[in-house]
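First comes the structure, then the notes that go with it.
Note that one protein chain is taken out, while the other chains of the complex remain in position.
Then we have chain A:
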């Protein structure tokens, strides 16, 4: 028991001593421990809310960013609205009337100029076509004349050949032909039967 007492005394006395010692000692150890142990004891950083969650600003839905079709890089043929149908955004709806005479005059001048140009080009085209036609016609005529000339030449040559053969009795034959074939024919017959 004594040792226990003593020990207790000693412990008490020693405890005080120890306490001072440990205090010194533990202070160092505590410092090192304090960072770990004291952390939960500190008041946690409070969330500072300027406005309540139910404040009208927070209740409204935040606008999500909308991507335009151009940003999405979608292939044009795959999009929902056909290519030609999309109307330009931000353009004013409705018709724009032309009522002042100046506006009418400008439109008229534009239309007139366009029309004149068209007619001019038409005339030019017609003229060119006409030239081509004329040239073709001339060519055809020349070809026909050439053919005729050739034919005439051949005819002449044949005629000349005939002339060469019957040059001796040309005059007599001509006379006989002009006088008539009635006289020449009976002569031949008489010769054949004689």
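Rule of thumb we're sticking to: a contact is a pair of C-beta atoms (placed from the backbone, for glycine too) under 8 Å apart; a residue touches a chain by one contact, two chains touch by 3 or more; residues count from 1.
Simple rule for what comes next: contacts and distances are computed from a predicted model.
K.L.:
Name the omitted chain as UniProt records it, choosing among "Armadillo repeat-containing protein 8", "Transcription factor Pcc1", "Checkpoint protein" or "60S ribosome subunit biogenesis protein NIP7".
P.N.:
Its record in UniProt gives the absent chain the protein name "60S ribosome subunit biogenesis protein NIP7".
K.L.:
Can you work out which residue in A:74, A:107, A:135 or A:153 touches the chain that's missing from view?
P.N.:
Of the candidates A:74, A:107, A:135 or A:153, A:107 is in touch with the missing chain.
K.L.:
Any idea which of A:55, A:74, A:98 or A:132 touches the chain not displayed?
P.N.:
In the full complex, the listed residue that touches the missing chain is A:98.
K.L.:
Residue by residue, what part of chain A touches the chain that was omitted?
P.N.:
95-99, 101, 103-105, 107-108, 110-112, 114-115, 119, 122-123, 126, 130
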